[in-house]
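The next block holds one structure in the form of C-alpha coordinates; read it before the comments.
Complex shown without one protein chain; remaining protein chains in place.
Presenting chain A:
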Amino acid sequence: LITCNFSSAPFSEILNGVIKSVKKDGEWKVLIVDHMSMRILSSCCKMSDILAEGVTIVEDINKCREPISSLEAIYLISPMEKSVKALINDFKDTVFTYKAAHIFFTDACSDSLFAEIGRSRVAKVIKTLKEINVAFLPYESQVFSLDNPSSFKSFYGSRPCESKDRMIENMAEQIATLCDTLKEFPAVRYRKGPEDNFKLAKEVSSRLMAHKADNPSMGEGADKARSQLLIVDRGFDPISPVLHELTFQAMAYDLLDIKQDIYTYQTTGVGNSKQREVLLDEDDELWIQLRHQHIADVTKKVTELLRSFCESKRMCTDNANIKDLAQMLKKMPQYQKELTMYSTHLHLAEACMKTFKATVDKICEVEQDLAMGTNADGEPIKDPMKSIVPVLLNNDIGPFEKIRIILLFIFHKKKGIGEENLTKLIEHANIKNHSTIITNLQNLGCNIIGRNTGNTLPVRKERTESTYQLSRWTPVIKDIMEDAIEDKLDTKHTSNPSFTFLTLCSSARFGHWHKNKSPTEYRSGPRLIIFVIGGVSHSEMRSAYEVTRSTDGKWEVLIGSSHILTPNGFLNDLKSLDQESESEQSRTIVTL
(Lines give C-alpha, C1' and ligand atoms only; values in the text may rest on other atoms or scores of the structure.)
Protein backbone atom coordinates (compact mmCIF):
# COMPACT_ATOMS: atom_id res chain seq x y z
CA LEU A 1 0.00 0.00 0.00
CA ILE A 2 1.29 3.40 -0.89
CA THR A 3 0.92 5.44 2.23
CA CYS A 4 0.90 9.20 2.15
CA ASN A 5 2.32 10.25 5.45
CA PHE A 6 -0.27 12.68 6.74
CA SER A 7 2.29 15.16 7.87
CA SER A 8 4.12 15.14 4.57
CA ALA A 9 1.17 16.44 2.55
CA PRO A 10 1.04 19.82 4.29
CA PHE A 11 4.83 19.91 4.40
CA SER A 12 5.07 19.57 0.67
CA GLU A 13 2.17 22.00 0.14
CA ILE A 14 4.03 24.61 2.09
CA LEU A 15 7.60 23.91 1.13
CA ASN A 16 6.93 23.23 -2.53
CA GLY A 17 3.71 25.09 -3.14
CA VAL A 18 4.73 28.19 -1.29
CA ILE A 19 8.41 28.65 -0.75
CA LYS A 20 9.94 26.72 -3.58
CA SER A 21 7.39 28.03 -6.07
CA VAL A 22 8.75 31.56 -5.81
CA LYS A 23 12.39 30.64 -5.42
CA LYS A 24 14.80 32.41 -7.70
CA ASP A 25 18.44 31.43 -7.75
CA GLY A 26 20.72 34.04 -6.33
CA GLU A 27 17.85 35.94 -4.71
CA TRP A 28 16.95 35.66 -1.09
CA LYS A 29 13.48 36.38 0.28
CA VAL A 30 11.91 37.47 3.54
CA LEU A 31 9.17 35.22 4.92
CA ILE A 32 6.48 36.90 6.98
CA VAL A 33 4.03 34.93 9.12
CA ASP A 34 1.29 35.55 11.63
CA HIS A 35 0.67 33.46 14.72
CA MET A 36 -1.41 30.72 13.15
CA SER A 37 0.65 30.31 10.01
CA MET A 38 3.83 30.36 12.06
CA ARG A 39 2.55 27.45 14.14
CA ILE A 40 1.60 25.53 11.02
CA LEU A 41 4.92 26.24 9.35
CA SER A 42 6.89 25.36 12.48
CA SER A 43 5.22 21.99 12.74
CA CYS A 44 6.08 21.15 9.13
CA CYS A 45 9.47 22.71 8.49
CA LYS A 46 12.69 23.71 10.11
CA MET A 47 14.69 26.90 9.54
CA SER A 48 17.25 24.96 7.52
CA ASP A 49 14.50 23.60 5.24
CA ILE A 50 13.33 27.06 4.26
CA LEU A 51 16.84 28.48 4.09
CA ALA A 52 17.65 25.81 1.56
CA GLU A 53 14.84 27.25 -0.59
CA GLY A 54 15.90 30.85 -0.53
CA VAL A 55 14.34 32.31 2.62
CA THR A 56 16.86 34.28 4.63
CA ILE A 57 14.74 35.49 7.54
CA VAL A 58 11.34 34.87 9.11
CA GLU A 59 9.42 37.81 10.54
CA ASP A 60 6.32 38.25 12.65
CA ILE A 61 3.76 40.33 10.76
CA ASN A 62 2.44 41.84 13.95
CA LYS A 63 5.77 43.25 14.98
CA CYS A 64 7.19 46.49 13.72
CA ARG A 65 9.77 45.27 11.21
CA GLU A 66 12.99 46.59 9.80
CA PRO A 67 12.49 47.62 6.17
CA ILE A 68 14.43 45.37 3.81
CA SER A 69 13.30 46.84 0.53
CA SER A 70 15.96 45.22 -1.58
CA LEU A 71 14.32 41.84 -0.99
CA GLU A 72 10.95 40.47 -2.00
CA ALA A 73 8.67 39.14 0.72
CA ILE A 74 6.59 36.00 1.02
CA TYR A 75 3.54 36.58 3.19
CA LEU A 76 2.24 33.28 4.58
CA ILE A 77 -0.74 34.44 6.63
CA SER A 78 -4.27 33.62 7.66
CA PRO A 79 -6.91 35.77 5.95
CA MET A 80 -7.76 37.74 9.08
CA GLU A 81 -8.27 41.46 9.30
CA LYS A 82 -5.31 42.04 11.57
CA SER A 83 -2.88 40.31 9.24
CA VAL A 84 -4.23 41.88 6.07
CA LYS A 85 -4.06 45.34 7.60
CA ALA A 86 -0.47 44.76 8.59
CA LEU A 87 0.28 43.61 5.05
CA ILE A 88 -1.27 46.74 3.58
CA ASN A 89 0.63 48.85 6.07
CA ASP A 90 3.95 47.56 4.78
CA PHE A 91 3.32 49.29 1.49
CA LYS A 92 1.68 52.48 2.64
CA ASP A 93 4.61 54.86 2.90
CA THR A 94 6.85 56.26 0.26
CA VAL A 95 9.42 53.66 1.02
CA PHE A 96 8.06 50.17 0.70
CA THR A 97 9.15 47.76 3.39
CA TYR A 98 9.91 45.10 0.80
CA LYS A 99 10.46 45.04 -2.93
CA ALA A 100 7.43 42.92 -3.81
CA ALA A 101 4.85 40.66 -2.18
CA HIS A 102 4.05 37.01 -2.73
CA ILE A 103 0.90 36.37 -0.72
CA PHE A 104 -0.26 32.95 0.41
CA PHE A 105 -3.37 32.69 2.55
CA THR A 106 -3.83 29.60 4.74
CA ASP A 107 -7.47 29.40 3.71
CA ALA A 108 -10.16 31.29 1.80
CA CYS A 109 -9.95 35.07 1.91
CA SER A 110 -13.19 36.96 2.35
CA ASP A 111 -14.40 39.28 -0.37
CA SER A 112 -14.14 42.37 1.81
CA LEU A 113 -10.53 41.73 2.74
CA PHE A 114 -9.74 40.87 -0.84
CA ALA A 115 -11.22 44.19 -1.93
CA GLU A 116 -9.16 46.06 0.67
CA ILE A 117 -6.02 44.55 -0.76
CA GLY A 118 -7.12 45.43 -4.27
CA ARG A 119 -7.65 49.03 -3.29
CA SER A 120 -4.33 49.49 -1.56
CA ARG A 121 -0.86 50.30 -2.88
CA VAL A 122 0.36 46.78 -2.21
CA ALA A 123 -1.71 45.65 -5.20
CA LYS A 124 0.89 47.24 -7.44
CA VAL A 125 3.67 44.98 -6.18
CA ILE A 126 1.81 41.69 -5.67
CA LYS A 127 3.47 39.01 -7.76
CA THR A 128 1.65 36.02 -6.27
CA LEU A 129 -1.72 35.65 -4.56
CA LYS A 130 -2.88 32.17 -3.60
CA GLU A 131 -4.94 30.29 -1.03
CA ILE A 132 -3.07 27.18 0.06
CA ASN A 133 -5.82 25.55 2.12
CA VAL A 134 -3.66 24.36 4.97
CA ALA A 135 -5.13 25.82 8.13
CA PHE A 136 -4.37 23.11 10.65
CA LEU A 137 -1.30 21.84 12.49
CA PRO A 138 -0.10 18.40 11.52
CA TYR A 139 1.00 17.52 15.01
CA GLU A 140 1.96 13.92 14.25
CA SER A 141 1.63 11.60 11.32
CA GLN A 142 -1.92 10.72 12.44
CA VAL A 143 -2.80 13.60 14.72
CA PHE A 144 -3.84 17.14 13.86
CA SER A 145 -4.63 20.22 15.89
CA LEU A 146 -6.51 23.40 15.09
CA ASP A 147 -4.37 25.28 17.59
CA ASN A 148 -7.34 26.87 19.34
CA PRO A 149 -7.29 26.00 23.05
CA SER A 150 -9.53 28.95 23.94
CA SER A 151 -12.36 27.30 22.03
CA PHE A 152 -12.86 25.05 25.05
CA LYS A 153 -14.26 27.98 26.99
CA SER A 154 -16.35 29.10 24.02
CA PHE A 155 -18.00 25.71 23.78
CA TYR A 156 -18.37 24.85 27.44
CA GLY A 157 -18.28 28.11 29.35
CA SER A 158 -21.14 28.71 31.76
CA ARG A 159 -21.85 32.08 30.22
CA PRO A 160 -23.01 32.15 26.61
CA CYS A 161 -20.30 33.07 24.17
CA GLU A 162 -21.20 35.61 21.51
CA SER A 163 -18.48 34.65 19.12
CA LYS A 164 -19.20 30.93 19.28
CA ASP A 165 -20.94 30.72 15.94
CA ARG A 166 -18.12 32.58 14.27
CA MET A 167 -15.65 30.26 15.93
CA ILE A 168 -17.52 27.20 14.73
CA GLU A 169 -17.39 28.57 11.18
CA ASN A 170 -13.64 29.05 11.44
CA MET A 171 -13.07 25.60 12.86
CA ALA A 172 -15.22 24.10 10.13
CA GLU A 173 -13.11 25.85 7.52
CA GLN A 174 -9.94 24.54 9.16
CA ILE A 175 -11.28 20.99 9.14
CA ALA A 176 -12.30 21.42 5.51
CA THR A 177 -8.76 22.44 4.59
CA LEU A 178 -7.56 19.27 6.27
CA CYS A 179 -9.82 17.21 4.03
CA ASP A 180 -8.80 19.30 1.03
CA THR A 181 -5.11 18.68 1.68
CA LEU A 182 -5.74 14.96 1.97
CA LYS A 183 -8.06 14.94 -1.05
CA GLU A 184 -10.82 13.50 1.11
CA PHE A 185 -14.53 14.16 0.85
CA PRO A 186 -15.79 12.11 3.78
CA ALA A 187 -19.26 11.37 5.03
CA VAL A 188 -19.80 13.74 7.92
CA ARG A 189 -21.21 12.11 11.04
CA TYR A 190 -21.73 13.50 14.48
CA ARG A 191 -22.62 12.08 17.85
CA LYS A 192 -26.25 12.60 18.61
CA GLY A 193 -26.84 14.72 21.68
CA PRO A 194 -25.09 18.03 22.19
CA GLU A 195 -26.29 20.71 19.80
CA ASP A 196 -22.77 21.88 19.03
CA ASN A 197 -21.91 18.53 17.48
CA PHE A 198 -24.67 19.13 14.97
CA LYS A 199 -23.75 22.77 14.40
CA LEU A 200 -20.13 21.98 13.71
CA ALA A 201 -21.05 19.04 11.49
CA LYS A 202 -23.36 21.25 9.46
CA GLU A 203 -20.71 23.92 8.96
CA VAL A 204 -18.06 21.37 8.04
CA SER A 205 -20.43 19.87 5.53
CA SER A 206 -21.06 23.19 3.83
CA ARG A 207 -17.35 24.07 3.76
CA LEU A 208 -16.54 20.71 2.30
CA MET A 209 -18.98 21.36 -0.51
CA ALA A 210 -17.37 24.72 -1.19
CA HIS A 211 -13.92 23.17 -1.29
CA LYS A 212 -15.10 20.36 -3.51
CA ALA A 213 -16.46 22.88 -5.98
CA ASP A 214 -12.96 24.33 -6.37
CA ASN A 215 -11.17 21.03 -6.05
CA PRO A 216 -13.21 18.27 -7.68
CA SER A 217 -10.53 15.64 -7.07
CA MET A 218 -11.45 15.53 -3.39
CA GLY A 219 -12.85 12.13 -2.57
CA GLU A 220 -11.91 10.56 -5.87
CA GLY A 221 -11.29 6.86 -5.81
CA ALA A 222 -13.51 3.89 -5.05
CA ASP A 223 -12.26 3.46 -1.51
CA LYS A 224 -12.62 7.14 -0.72
CA ALA A 225 -16.40 6.84 -0.74
CA ARG A 226 -16.06 4.99 2.55
CA SER A 227 -14.10 7.75 4.27
CA GLN A 228 -15.78 9.21 7.31
CA LEU A 229 -15.41 12.29 9.45
CA LEU A 230 -16.78 11.81 12.95
CA ILE A 231 -17.49 14.66 15.33
CA VAL A 232 -17.66 13.85 19.01
CA ASP A 233 -17.69 15.98 22.12
CA ARG A 234 -15.32 15.80 25.07
CA GLY A 235 -18.11 14.96 27.53
CA PHE A 236 -18.59 11.71 25.72
CA ASP A 237 -15.49 10.29 27.43
CA PRO A 238 -14.33 12.33 30.41
CA ILE A 239 -12.34 9.43 31.80
CA SER A 240 -9.52 9.25 29.25
CA PRO A 241 -8.22 12.78 29.82
CA VAL A 242 -7.96 12.37 33.61
CA LEU A 243 -6.73 8.84 34.00
CA HIS A 244 -3.03 8.24 34.66
CA GLU A 245 -1.57 6.55 31.64
CA LEU A 246 1.51 4.40 31.71
CA THR A 247 2.41 4.59 28.06
CA PHE A 248 5.51 6.63 27.37
CA GLN A 249 4.20 9.74 25.64
CA ALA A 250 1.09 10.10 27.79
CA MET A 251 3.04 9.51 30.96
CA ALA A 252 5.82 11.93 30.10
CA TYR A 253 3.46 14.75 29.20
CA ASP A 254 1.40 14.09 32.34
CA LEU A 255 4.13 13.77 34.92
CA LEU A 256 6.96 15.90 33.59
CA ASP A 257 7.19 19.52 32.60
CA ILE A 258 7.31 19.31 28.83
CA LYS A 259 6.49 22.58 27.10
CA GLN A 260 6.16 22.96 23.35
CA ASP A 261 7.31 19.35 23.02
CA ILE A 262 10.77 20.17 24.34
CA TYR A 263 12.21 17.93 27.04
CA THR A 264 15.01 19.45 29.08
CA TYR A 265 17.41 17.42 31.18
CA GLN A 266 20.78 17.61 32.83
CA THR A 267 23.65 15.70 31.33
CA THR A 268 27.20 15.97 30.09
CA GLY A 269 27.66 15.80 26.37
CA VAL A 270 30.65 16.14 24.11
CA GLY A 271 31.50 19.41 25.72
CA ASN A 272 30.89 20.70 29.18
CA SER A 273 27.27 21.57 28.52
CA LYS A 274 25.07 20.64 31.42
CA GLN A 275 21.62 21.21 30.08
CA ARG A 276 20.25 19.55 26.99
CA GLU A 277 17.00 20.41 25.24
CA VAL A 278 15.48 17.85 22.96
CA LEU A 279 12.49 18.15 20.68
CA LEU A 280 10.18 15.15 20.97
CA ASP A 281 8.85 14.88 17.47
CA GLU A 282 8.79 12.52 14.55
CA ASP A 283 12.34 13.37 13.48
CA ASP A 284 13.34 11.22 16.44
CA GLU A 285 12.91 7.68 15.13
CA LEU A 286 13.25 6.18 18.56
CA TRP A 287 10.44 8.38 19.87
CA ILE A 288 8.16 7.08 17.13
CA GLN A 289 8.98 3.52 18.18
CA LEU A 290 8.62 4.08 21.89
CA ARG A 291 5.96 6.72 22.42
CA HIS A 292 2.99 4.34 22.64
CA GLN A 293 4.73 1.60 24.55
CA HIS A 294 4.21 0.81 28.20
CA ILE A 295 6.88 2.34 30.41
CA ALA A 296 8.03 -1.04 31.63
CA ASP A 297 8.82 -2.05 28.07
CA VAL A 298 10.45 1.26 27.23
CA THR A 299 13.38 1.05 29.59
CA LYS A 300 13.98 -2.54 28.60
CA LYS A 301 13.82 -1.73 24.90
CA VAL A 302 16.10 1.29 25.02
CA THR A 303 18.69 -0.54 27.08
CA GLU A 304 18.59 -3.43 24.62
CA LEU A 305 18.90 -1.16 21.61
CA LEU A 306 21.74 0.76 23.19
CA ARG A 307 23.59 -2.43 24.04
CA SER A 308 23.39 -3.79 20.52
CA PHE A 309 24.35 -0.39 19.15
CA CYS A 310 27.44 -0.31 21.35
CA GLU A 311 28.39 -3.80 20.39
CA SER A 312 28.07 -3.07 16.72
CA LYS A 313 30.29 -0.02 17.09
CA ARG A 314 32.71 -1.75 19.37
CA MET A 315 32.20 0.60 22.26
CA CYS A 316 33.35 -1.67 25.01
CA THR A 317 31.36 -1.19 28.12
CA ASP A 318 30.07 -3.72 30.56
CA ASN A 319 26.71 -2.11 31.05
CA ALA A 320 25.51 0.25 28.40
CA ASN A 321 23.87 2.76 30.66
CA ILE A 322 23.36 6.45 31.12
CA LYS A 323 26.65 7.11 32.87
CA ASP A 324 28.72 5.56 30.11
CA LEU A 325 27.03 7.52 27.37
CA ALA A 326 29.09 10.63 27.91
CA GLN A 327 32.25 8.59 27.50
CA MET A 328 30.95 6.92 24.38
CA LEU A 329 30.05 10.27 22.93
CA LYS A 330 33.60 11.54 23.38
CA LYS A 331 35.07 8.39 21.90
CA MET A 332 32.74 8.29 18.91
CA PRO A 333 31.32 11.77 18.28
CA GLN A 334 30.15 10.79 14.82
CA TYR A 335 27.35 8.90 16.54
CA GLN A 336 26.17 11.96 18.40
CA LYS A 337 22.69 11.76 16.90
CA GLU A 338 22.15 8.14 17.91
CA LEU A 339 23.76 8.40 21.31
CA THR A 340 21.81 11.55 22.10
CA MET A 341 18.65 9.73 21.14
CA TYR A 342 19.38 6.84 23.52
CA SER A 343 20.42 9.21 26.24
CA THR A 344 17.27 11.27 25.90
CA HIS A 345 14.95 8.33 26.12
CA LEU A 346 16.77 6.70 28.98
CA HIS A 347 16.59 9.91 30.94
CA LEU A 348 12.96 10.45 30.00
CA ALA A 349 11.97 6.96 31.07
CA GLU A 350 13.92 7.30 34.28
CA ALA A 351 12.27 10.62 35.07
CA CYS A 352 8.83 9.14 34.48
CA MET A 353 9.52 6.20 36.74
CA LYS A 354 10.93 8.42 39.48
CA THR A 355 7.81 10.56 39.59
CA PHE A 356 5.64 7.49 39.31
CA LYS A 357 7.24 5.75 42.26
CA ALA A 358 6.98 8.88 44.38
CA THR A 359 3.19 9.04 44.50
CA VAL A 360 1.44 7.88 41.38
CA ASP A 361 1.81 4.14 41.83
CA LYS A 362 -0.49 4.17 44.84
CA ILE A 363 -3.17 5.87 42.81
CA CYS A 364 -3.09 3.87 39.59
CA GLU A 365 -4.65 0.72 40.92
CA VAL A 366 -7.54 2.63 42.44
CA GLU A 367 -8.01 4.60 39.24
CA GLN A 368 -8.07 1.55 37.01
CA ASP A 369 -10.59 -0.18 39.27
CA LEU A 370 -12.85 2.86 39.19
CA ALA A 371 -12.56 3.36 35.45
CA MET A 372 -13.17 -0.28 34.64
CA GLY A 373 -15.66 -0.95 37.43
CA THR A 374 -13.79 -4.18 38.08
CA ASN A 375 -10.57 -5.08 39.79
CA ALA A 376 -7.56 -6.73 38.20
CA ASP A 377 -9.18 -10.14 38.59
CA GLY A 378 -12.27 -9.02 36.75
CA GLU A 379 -14.54 -8.88 39.79
CA PRO A 380 -16.82 -5.89 40.19
CA ILE A 381 -15.49 -3.54 42.86
CA LYS A 382 -17.56 -3.50 46.00
CA ASP A 383 -16.76 -0.46 48.06
CA PRO A 384 -14.93 2.15 46.07
CA MET A 385 -15.35 4.79 48.78
CA LYS A 386 -13.17 2.65 51.01
CA SER A 387 -10.33 2.66 48.52
CA ILE A 388 -10.40 6.32 47.64
CA VAL A 389 -10.61 7.84 51.13
CA PRO A 390 -7.01 6.92 52.09
CA VAL A 391 -5.81 8.58 48.90
CA LEU A 392 -7.80 11.72 49.62
CA LEU A 393 -6.47 11.93 53.14
CA ASN A 394 -2.85 11.38 52.08
CA ASN A 395 -0.98 14.67 52.33
CA ASP A 396 1.79 13.52 50.04
CA ILE A 397 -0.59 13.42 47.14
CA GLY A 398 -1.19 16.65 45.26
CA PRO A 399 -4.58 18.31 44.85
CA PHE A 400 -4.91 17.60 41.15
CA GLU A 401 -4.25 13.89 41.74
CA LYS A 402 -7.00 13.88 44.35
CA ILE A 403 -9.39 15.64 42.02
CA ARG A 404 -8.74 13.02 39.38
CA ILE A 405 -9.60 10.25 41.81
CA ILE A 406 -12.77 12.01 42.87
CA LEU A 407 -13.79 12.49 39.27
CA LEU A 408 -13.20 8.86 38.45
CA PHE A 409 -15.25 7.91 41.48
CA ILE A 410 -18.11 10.09 40.28
CA PHE A 411 -17.90 8.73 36.74
CA HIS A 412 -17.95 5.23 38.17
CA LYS A 413 -21.26 6.07 39.75
CA LYS A 414 -22.55 6.81 36.28
CA LYS A 415 -25.52 8.82 37.48
CA GLY A 416 -23.52 11.21 39.65
CA ILE A 417 -23.39 11.47 43.43
CA GLY A 418 -25.35 13.38 46.03
CA GLU A 419 -24.32 16.95 46.76
CA GLU A 420 -23.59 16.12 50.38
CA ASN A 421 -21.30 13.30 49.41
CA LEU A 422 -19.46 15.54 47.01
CA THR A 423 -18.95 18.16 49.70
CA LYS A 424 -17.61 15.50 52.03
CA LEU A 425 -15.16 14.24 49.47
CA ILE A 426 -13.96 17.75 48.72
CA GLU A 427 -13.41 18.31 52.42
CA HIS A 428 -11.51 15.07 52.89
CA ALA A 429 -9.26 15.97 50.03
CA ASN A 430 -8.94 19.57 51.12
CA ILE A 431 -9.44 20.90 47.62
CA LYS A 432 -12.17 23.46 48.19
CA ASN A 433 -10.52 26.16 46.10
CA HIS A 434 -10.44 23.79 43.13
CA SER A 435 -13.95 22.46 43.51
CA THR A 436 -15.25 24.19 40.40
CA ILE A 437 -13.15 21.80 38.35
CA ILE A 438 -15.53 19.06 39.38
CA THR A 439 -18.80 20.93 39.14
CA ASN A 440 -17.92 22.55 35.82
CA LEU A 441 -17.83 19.13 34.21
CA GLN A 442 -21.59 19.38 34.15
CA ASN A 443 -21.12 21.91 31.34
CA LEU A 444 -19.75 19.05 29.26
CA GLY A 445 -22.88 17.02 29.92
CA CYS A 446 -21.39 14.77 32.57
CA ASN A 447 -23.36 13.56 35.56
CA ILE A 448 -21.72 15.03 38.62
CA ILE A 449 -24.37 15.86 41.14
CA GLY A 450 -26.90 13.02 41.07
CA ARG A 451 -29.40 13.44 38.34
CA ASN A 452 -30.86 11.32 35.64
CA THR A 453 -30.11 13.53 32.70
CA GLY A 454 -26.74 13.91 31.11
CA ASN A 455 -24.53 11.25 29.66
CA THR A 456 -24.57 7.73 30.83
CA LEU A 457 -21.23 6.23 30.13
CA PRO A 458 -21.46 3.73 27.32
CA VAL A 459 -21.30 -0.01 27.66
CA ARG A 460 -17.88 -1.06 26.55
CA LYS A 461 -16.51 -3.73 24.30
CA GLU A 462 -14.96 -6.81 25.75
CA ARG A 463 -11.23 -6.57 25.29
CA THR A 464 -9.44 -9.86 25.39
CA GLU A 465 -5.82 -8.83 24.82
CA SER A 466 -3.72 -9.18 27.92
CA THR A 467 -2.71 -5.88 29.39
CA TYR A 468 -0.67 -4.67 32.27
CA GLN A 469 -2.74 -4.52 35.45
CA LEU A 470 -2.45 -0.77 35.67
CA SER A 471 -3.35 -0.24 32.04
CA ARG A 472 -6.67 -1.97 31.62
CA TRP A 473 -8.60 1.07 30.43
CA THR A 474 -9.25 1.57 26.74
CA PRO A 475 -10.40 5.01 25.59
CA VAL A 476 -14.03 5.00 24.46
CA ILE A 477 -13.02 6.48 21.12
CA LYS A 478 -11.28 3.25 20.25
CA ASP A 479 -14.59 1.39 20.35
CA ILE A 480 -16.05 4.08 18.11
CA MET A 481 -13.15 3.86 15.66
CA GLU A 482 -13.52 0.12 15.36
CA ASP A 483 -17.28 0.34 14.91
CA ALA A 484 -16.95 3.04 12.26
CA ILE A 485 -14.50 0.97 10.27
CA GLU A 486 -16.62 -2.14 10.51
CA ASP A 487 -19.59 -0.07 9.46
CA LYS A 488 -21.35 -0.81 12.74
CA LEU A 489 -21.93 2.82 13.65
CA ASP A 490 -25.62 2.73 12.88
CA THR A 491 -28.04 5.53 13.37
CA LYS A 492 -29.63 3.51 16.09
CA HIS A 493 -27.14 1.96 18.41
CA THR A 494 -29.66 0.36 20.70
CA SER A 495 -27.20 -1.14 23.13
CA ASN A 496 -25.24 2.05 23.38
CA PRO A 497 -27.39 5.15 22.89
CA SER A 498 -24.41 7.40 23.36
CA PHE A 499 -22.83 5.76 20.36
CA THR A 500 -25.57 7.00 18.10
CA PHE A 501 -24.13 8.85 15.17
CA LEU A 502 -26.17 10.74 12.64
CA THR A 503 -24.90 11.13 9.13
CA LEU A 504 -25.10 14.57 7.66
CA CYS A 505 -23.67 14.27 4.24
CA SER A 506 -22.67 11.10 2.56
CA SER A 507 -19.82 11.21 0.12
CA ALA A 508 -21.62 8.49 -1.78
CA ARG A 509 -23.70 11.25 -3.30
CA PHE A 510 -20.74 12.21 -5.38
CA GLY A 511 -20.21 8.58 -6.11
CA HIS A 512 -19.02 8.89 -9.67
CA TRP A 513 -15.31 8.55 -9.85
CA HIS A 514 -12.90 7.90 -12.60
CA LYS A 515 -9.91 5.65 -12.67
CA ASN A 516 -7.33 6.80 -10.23
CA LYS A 517 -5.54 9.66 -11.90
CA SER A 518 -4.34 11.05 -8.62
CA PRO A 519 -0.59 11.19 -8.02
CA THR A 520 0.85 8.09 -6.42
CA GLU A 521 1.82 9.97 -3.33
CA TYR A 522 -1.77 10.06 -2.23
CA ARG A 523 -3.12 7.27 -0.18
CA SER A 524 -5.68 5.14 -1.92
CA GLY A 525 -7.43 3.54 1.04
CA PRO A 526 -10.26 5.09 3.03
CA ARG A 527 -9.67 7.36 5.99
CA LEU A 528 -11.45 7.76 9.28
CA ILE A 529 -11.05 11.26 10.62
CA ILE A 530 -12.13 11.95 14.18
CA PHE A 531 -12.61 15.43 15.52
CA VAL A 532 -13.11 15.83 19.27
CA ILE A 533 -14.64 19.09 20.44
CA GLY A 534 -12.82 20.19 23.57
CA GLY A 535 -9.41 18.56 23.29
CA VAL A 536 -7.92 15.13 22.61
CA SER A 537 -5.88 13.10 25.09
CA HIS A 538 -2.71 11.15 24.40
CA SER A 539 -4.37 7.80 25.00
CA GLU A 540 -6.93 8.66 22.33
CA MET A 541 -4.15 9.66 19.94
CA ARG A 542 -2.55 6.30 20.59
CA SER A 543 -5.80 4.56 19.75
CA ALA A 544 -5.72 6.00 16.25
CA TYR A 545 -2.40 4.30 15.57
CA GLU A 546 -3.48 1.04 17.20
CA VAL A 547 -6.67 0.79 15.19
CA THR A 548 -4.85 1.67 11.96
CA ARG A 549 -2.37 -1.10 12.60
CA SER A 550 -5.13 -3.57 13.32
CA THR A 551 -6.55 -2.99 9.83
CA ASP A 552 -3.13 -3.81 8.36
CA GLY A 553 -3.02 -0.32 6.96
CA LYS A 554 -6.20 -0.67 4.91
CA TRP A 555 -7.73 2.21 6.82
CA GLU A 556 -5.91 5.22 8.11
CA VAL A 557 -7.33 6.74 11.27
CA LEU A 558 -6.60 10.39 11.97
CA ILE A 559 -7.63 12.11 15.15
CA GLY A 560 -7.51 15.72 16.20
CA SER A 561 -9.06 18.53 18.12
CA SER A 562 -8.70 22.20 18.90
CA HIS A 563 -5.75 21.29 21.11
CA ILE A 564 -3.88 18.39 22.73
CA LEU A 565 -4.78 17.76 26.36
CA THR A 566 -2.68 16.93 29.33
CA PRO A 567 -4.55 16.03 32.50
CA ASN A 568 -3.42 19.18 34.31
CA GLY A 569 -4.22 21.28 31.28
CA PHE A 570 -7.69 19.78 31.12
CA LEU A 571 -8.34 20.43 34.79
CA ASN A 572 -7.12 24.00 34.47
CA ASP A 573 -9.39 24.51 31.46
CA LEU A 574 -12.32 23.20 33.48
CA LYS A 575 -11.58 25.41 36.43
CA SER A 576 -12.27 28.64 34.63
CA LEU A 577 -15.40 27.61 32.76
CA ASP A 578 -17.75 29.36 35.12
CA GLN A 579 -15.73 32.52 35.33
CA GLU A 580 -16.14 35.64 33.30
CA SER A 581 -12.87 36.40 31.66
CA GLU A 582 -9.15 35.80 31.90
CA SER A 583 -8.51 39.01 33.80
CA GLU A 584 -11.04 38.18 36.46
CA GLN A 585 -9.61 34.82 37.32
CA SER A 586 -6.96 34.12 39.82
CA ARG A 587 -5.73 30.86 38.52
CA THR A 588 -3.92 28.55 40.78
CA ILE A 589 -2.20 26.40 38.28
CA VAL A 590 -0.84 23.43 40.08
CA THR A 591 2.02 21.57 38.53
CA LEU A 592 3.72 18.50 39.81
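Keep this in mind: a contact is a pair of C-beta atoms (placed from the backbone, for glycine too) under 8 Å apart; a residue touches a chain by one contact, two chains touch by 3 or more; residues count from 1.
What we mean here is this: contacts and distances are computed from a predicted model.
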Record-based protein name (UniProt) of the chain missing from this complex, from "Large ribosomal subunit protein eL33", "Syntaxin-11", "Myotubularin-related protein 9-like isoform X1" or "Proteasome subunit beta": "Syntaxin-11"
Which of A:C179, A:L229 or A:V278 contacts the chain that the document leaves out: A:V278
Contacting the left-out chain in the complete assembly, out of A:I77, A:I117 or A:C310: A:I117
Sole contact to the chain not displayed, among A:E66, A:E162, A:E195 or A:D487: A:E66
Residue of A:K99, A:H294 or A:K362 in touch with the missing chain, whole complex considered: A:K99
Missing-partner contacts on chain A, residue numbers: 13, 17, 28, 33, 38-39, 41-42, 45-48, 50-52, 56-60, 63-70, 94-96, 99, 108-109, 114-115, 117-121, 123, 125-126, 128-133, 214, 260, 262, 269-271, 273, 276-279, 314, 329-330, 332-334, 336-337
